[in-house]
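Only one protein chain is missing; all other protein chains are in place.
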Amino acid sequence: MSDQDQDKDPVVHSSLSRPLFIWSALLLLSLGWALYDEVYGIRPWKSYQSHFSKVYSRYLRSVRPNESTFEKQIQASPEYQKLDRDAEAARKTVAAQVEARDREVKQVLVPQTLALNDPFQEVRSHIGSLTYQIETTNSQSSKESMRREIEQIKKEIHTVKLPMPDGTTKKVDYDYARMDRDLLAWKNRKAQLLQEIVDLQKPYTELLAARDKYLSDRVADVSSGMLAGLLNKMDDFDIGVRQIHIKDVDLVDRCESCHLGTREPVTLTKAAMGGEEVFVSHPNKELLKIHDPEKFGCTPCHGGNGVAVDSIEKAHGSNEHWLWPLHSRENFEAGCQQCHVKEIVTEMAPALNAGRELFRLRGCMGCHRYEGFDREPEEMISVNQQIRQLENQKAEWDREIGFTSDKADRTRDNAEAQRLYQHANDLKVRISGLDAKIEQADMRASNLIREVKKVGPSLKEVRMKMHKEWIPVWLQDPHKWRPGTKMPTFRLDQDDIQAIAAFIWQSGVTGNLPTSSPGDPVKGKESFETRGCMACHSMGEGNDKEGGTFAANLSRVGEKDNYDYLVRWIHNPRERTLPYCPFEKRDLTEADYKKKGVPFVFDMDHSKCPNDGHELQVEQMTPMPSLRLTVEEARDIASYLLTQKHFDATYPAADYLDDPKLKTHGAFLVRYYGCAGCHEISGLEEEQRTGTELTKEGSKPIERLDFALLGHGAEREGWYNHKGFFEHKLQDPAVYDRGKEKPNKLDRLKMPNFNLSKPEIDEVATFLLGSVDSALPERYYFEPTDQRQDVIEGWWVIRKYNCMGCHQVHVGQTTVFMTLPRYQDPDWKDQRPPSLIGEGARVNPAWLMRFLANPALSETDTNRDGVRQYLKARMPTFYFSASEIQKLVRFFAASSSQSMPYIDPKMEAISDQERTMARQLFSSEGAPCLKCHATGDAKHDQRATAPNFLLSKERLKPGWTERWMVHPEMMQPGTAMPSGLFRREGDRWVFAGPTPPSFQNYPRDHADLLVRYMFQFTPEELNRLRASAGAGAGR
Amino acid sequence: MPEKNGTDGPNGAAGNGSDSSSAGGNGAKKRVAVIVEGAKAVRTQATQEIKALKHPEKTDLWKSMLRVKHDETPRSRALGVLSNVFLHLHPAKINRDAVAYRYTWGMGGMTFYVYITLVFTGTLLMFYYHPSKIVAFRDILYLEHDVPFGKLLRNMHRWGAHLMVIMVELHMFRVFLTGSYKSPRQFNWVVGVILLVLTLLLSFTGYLLPDDQLGFWAVTVGTNMARATPLLGHDGPFGRQLGMTPFNDVRFGLLGGSIVDANALLRAYIWHCVAIPIIASTFMVVHFWRVRKDGGISGPAPVMLESEIKEPRKF
Amino acid sequence: MKKIYICLGIVSILTFSGCGKKEPESAAKEEATAPATAPATIDDANAATVTGKVAFSGDKPTMRNIDMSANPACARAHSGAPPKSEEVVVNDNGTLKNVFVWVKSGLPERQWPVPSTPVELTQKGCMYGPHVIGVMANQNIKIVNNDPTNHNIHPLPKINQEWNESQPPKGEDKLKRFAREEVMIPVKCNVHPWMRSYIGVVNHPFFAVTGDDGTFTIKGLPPGTYTLEAWHEKYAPQDVQVTVGAKESKTVDFPFKAS
Partner (left out) sequence: MDLNQLWRIISTPDNVPIVLLMIVVPFYTWYGLSQAFANDRLVVQLEADPALAKTHHRKTQPWKPGWARDVHVWPYLLRIEFLAAIIVTLILMVWSITLNAPLEEPSNPTLTMNPAKAPWYFLGLQEMLVYFDPWIAGVVMPTLIILGLMVVPYIDENPLGNGYYTYKQRKFAIWTFIFGFIILWVSMIVIGTLIRGPGWMWFWPGTTWDHNRLEFTVNRDLPDVFGLKGRVAKIIFGAIVMGLYSVAGAIGIHKLLNLTPFARKIYKRMSLVQVVVMQVFLISMLALPLKMVARLVFRIKYVWVTPWFNV
């Protein structure tokens, strides 16, 4: 630096332009960055979209040749060609006429109307404005003058150049009236001509439609025309946010900005989309049809943040602080639960249904309240409350009647007295209404007592049922003794086990069991395997296990049960040793009855407490039904079951079970661990649940889920969320005790281990994850007020009694019978219990009600099945309560869209001649009906494989019967009822085989005839039919 | 451009001429000449005026807007600042060393600049925000995901607010270190303290507006202190004795309720967007005005020696 | 102006650098090339033949009589000799009848021509005949009712579609086919519970059913190593490995034992 430089004032002479430039440049750069961020950085969907349009068009192009060659083949087919030719011919025949009309419209009417329209409108608007002035002016004289003016205008002549059909123009003089007239005439003429064209072309357009339908009927997925359309769409694919906006909920879902293939008409797979899973179609189009995304959006079911499109993490809601993250693959169906919360079975949600079923069957609901599950006890309380309220109301009105009458007696004014008397009378009538209400509530209460079921067996009967030594072994680890059992493994030490076992043993009731002689185990095995036991119970261990999972596996039952008890149990599982009085809160004994001098009898018909008249619990609280077996058969089965054991199994002596000192502690532990949630236990009948309520567990703030010491590890490992919490808890319920210092055993987590498999854990987790306090508005909830409500209610009953073990109740369902090896055999296949799909359309609800109450359809002859006596498996008696029967009947009606109540359709009476004809047909060799259908003849019925026609009238609905005869394979593919029995002839069904001679010249529908015959069938007619069949056979 | 305009003129005139000549005869020629003449005059005038545009500062329009000439004479420079409504807070000339960053740290000015930025972004944010429960949170999501530059806007507002608090504190730190609060600037320091408080309150009221857990609990914690106000809070000393309950104490007044709820949100919004900015702006005006009136920026002043201390005035 | 250009330049660089997303190219192509197997013709020149017989050892089970008394129309067809159950038919030469022998695996992936002639399954005297038939997938089965009584034909496949159609006495013949390989499909008649037939549906023409002499012949096999299976309705199926060269003839015997 020189001196001169030093002398220069640095403040004045320094230049700032360089830093200014640099910083400005940087600022501009940052602006550019902001712009980039705005346009691309936080809009990753843009690149997804351009990628999609590329991959998708490539895919469309690759499938198009296939489709189009296929289509060309169809188009080359003679049928198509013929349709095409016909259409063309039809077009040609009317072409000239159409052309003439078209020409008139286009060349005459339209141009002329156009030419006349302007002058007409001008005059009209002038008149209009004058009219307005007339209407608004006050001066009469000016009104008059304006009216005159209007008249003048109307008379004015306008010369209009009208174009003529030949191309020339013609000058025509018009006044207003004529213009108006002509325009109207032309308009009408035009409409008439256009209609004529349509009418003329009708055959052509119809043929064209037929031709196109022929093509579309034969192209499976999408036509090549459609593909071309899609391709065009891809060509002008515009990149932009795709969003669903539902205004009233303020829901904005932009999921489809990246998931572009979701609703494409072509089914897109991962492979088709170049390995990009993000572009695949929704896997269940059916589901999307019910839940139209335009109405439901995406996130209400799937979770995630529908608004966010700036990153995958945010869009899927997996960022911190977002409360509703996307459900992961194994828990997809959690989304269903939040709206379908009232259901136990939701169609198309198998994992969720399985989760709910586990929650119910494994007894989770014994400790955890969940709205809707095990609701009977709660309902009982509310019904009793209702009864009390009604009684109070009644008493109050009663008093008021007294007061009012008194007051009326004393009043001076007649009118007033009359009013008061009237009021008193009104109250009386209203009280009678209350009585009816109370009666209903009473009935409901007694129904409810029957409906309460427990997941586990009653422990009151252990003394009669069990081997004493077995109990401690079982308590030690139920899953070791019987893998997969419902009873979970508790964290008990030896002292606890002894105390609990002792309490259970000592609190058991004793009673007299009839001693039974031994039965035949071989016969018993046969009965066990064919009567239907295996729809619920399984037999065999490990891989040999066969049968249902609804109830216990019985492979080792011989090691633990007493024979006599087992016989009683199999004969009627509902039979109790002692009735329980919920009012006195104790089991009544014979002494109670004796005191009152009443015989010691308690059953459905003798269900009142002798002491206080309250409704008694007279049944075991088990869903197990009675198969109406004879005592002999019960003995056989019991003998068979007792052979089921490990012969080398030993049980240490357990004398401490009688040690009274252990009882108190045992009682404490039993209460502490909530055993009474699943078992009926003396003294603990009214126990409350010990666990937390889980109805809204899925939306409990994560902070409230106690991860204990695992929280930080969970955060690191990425399972610090509801899913992770549930899964770990279910996997090992004690997991959150890990590392905790809890010297007192009772401080430990007490939830027992259910030893669930991974899929089971996923299913339960799905259920819990869906159990949320939904933010969706009411209308999204599936709470139908129509018949679908009956379906919801019915499913609870069906699940409760495991109807699906034997019957197919909904389409696509597998029953346990369908999986049993024995029932794979062609002969045994017909022995499977009937499918109940379409049951509502098939049977008369009044009959169904009777049948459900008494499946034997007889009070005396109970050792049989009321309808299908040929089946070895037997419809058991469930002792349904009245309301359960109502629910079931309504369920079947609703699932077949049948209106309730059912009114028998009026049926045309069958004439004698027709009856003879039908009888002849039934008994002819050509018609096989009587070969399979039972006739009541013992010998014949041995081989029968179908119900007796005598039942038809009461049991069936005629419409269904006819549809069944004509097309049984449509209702039950693979049914024993052969199809093709009738063929269509004109507009009637005609029997396909040879008909008796009397049928000649019979002009009516054969199927209808047979239906009428069946529905007017009588026992006498059956005899005649049998006789004639015998005679026919003799022929 | 001007050249092109110029050439266009005759062409147009010629076209005109040819058109009229076909219509008229001899007299038409004269008329054409007159028109051509006129067109030429217009052209020259246009050229001149366009040339004049090269010096916009000399136009009347310019003068009317800026009132002063812009040349590099000291007078013009001084006038440039003094006669500018935005710049006249500055004096025409200042202490040569005050220009350097060392002394001032620039914190005051930058705070003001950030404040302006905040007003700007805040105003834009107000277009998209409704101060009511549920909607407020949704609006933030909307800002984040829908509004063009909405995310940037919100980020700038948030970080600007934090930056402003930091800058205000540093400004105060500097003013203290340089002893600038001393006579005659004592009162401006007081104004500054008030502005500091207002800045904190601005930031605090804004904290609640997204209505998320963070803001909700921060404000809950913050306002919970108010319940312990002596005499006026129901948890404060002598509050109970004076009949304070959660429903009539000072906290209730702040929140418009006993809990942080819709009313609190609305109050925070109005304080944040209307009341405090107006108050703060007023104090800022006073603050700046006092800076000028108290003799401009305090330094860097020449150092004073102990020996030069004057005796204080005695009252 | 310059600044704007620079800025634009930078912005555009940033823009394009963000766009370069790699695309997986291959997947769509793979999809397009689905396995398209050419229809194969049997190469007579090199064809090998496998023959053999199914021997039966042990006690010859007695053939149960079928009681048709409930159905006089059926019983009449067998006046005199009551028909016997065809569950196990042991020929006089100690071989087993109605054994379905087929090439279970080892054949190249090819489409074999489906014969246009249908295989016939008759109902005569309320018995199916033959008791065991083999067809190729999509080959027609002609079902004939020669009885004066109504039958219904009810195959109970596990893989193919199940159906159950009635056929009136002397009614029109039915042409039916199964599209997928399945060994075996039992067929029954619900009206006449004793009636039973088995249909073996195979993707190729290399199968045979043993007849009265208990032998079978599988012709036209391309050279190779195959697993042959012999299936019998009562006894467990047996597998045998066999390798044949061009024009070679091999003999394979299956020994079945009474259980």
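For reference, chains read A, B and C in written order, and residue numbers begin at 1 within each chain.
By definition in this document, a contact is a pair of C-beta atoms (placed from the backbone, for glycine too) under 8 Å apart; a residue touches a chain by one contact, two chains touch by 3 or more.
Just so we're clear, the structure is a prediction, and the values are computed from it rather than from any experiment.
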Displayed chains contacting the withheld chain: A, B
Residue among B:Met65, B:Val85 or B:Met304 that touches the chain left out of view: B:Met304
Interface residues of subunit A (partner: the chain not displayed): 6-7, 9-12, 16, 19-20, 23-24, 26-27, 30-31, 33-34, 37, 321-323, 701, 703-704, 708-709, 711-712, 716
Missing-chain contacts mapped onto subunit B: 74, 77-78, 80-81, 87, 90-103, 105-106, 109-110, 113-114, 117, 134, 137, 140-141, 144, 151-152, 154-160, 162-163, 165-166, 169-170, 172-174, 176-183, 185-187, 189-190, 193, 196-197, 200, 203-204, 207, 210-218, 220-222, 224-230, 233, 235-238, 241, 259-261, 298-307, 309-310, 312, 315
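We adopt the following convention: only the chains that are shown with their structure count from here on.
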Length of the line joining the C-alpha centres of subunit A and subunit C, rounded to whole Å: 40
Between subunit B and subunit C, centroid-to-centroid distance (C-alpha), Å: 89
Distance between chain centroids, defined by C-alpha means - subunit A, subunit B (Å): 63
Shared-contact residues (touching 2 or more other chains) in subunit C: none
Set of subunit B residues in contact with two or more other chains: none
Contact footprint of subunit C on subunit A as seen in their complex: 24-25, 28-29, 31-33, 35-36, 39-41, 47, 51, 54-55, 58-59, 62, 271-276, 826-827, 829-830, 925-928, 931-932, 940, 943, 945, 968-969, 973-981, 992-994, 1033-1035
Complex contacts: residues of subunit C adjacent to subunit A: 3, 6-7, 10-11, 14-15, 18-19, 21, 23-32, 70-73, 148-154, 156, 161-171, 186, 188, 190-193, 196
Residues of subunit B defined as touching subunit A within the complex: 96-97, 99-100, 138, 141-142, 144-146, 148-149, 151-152, 212-213
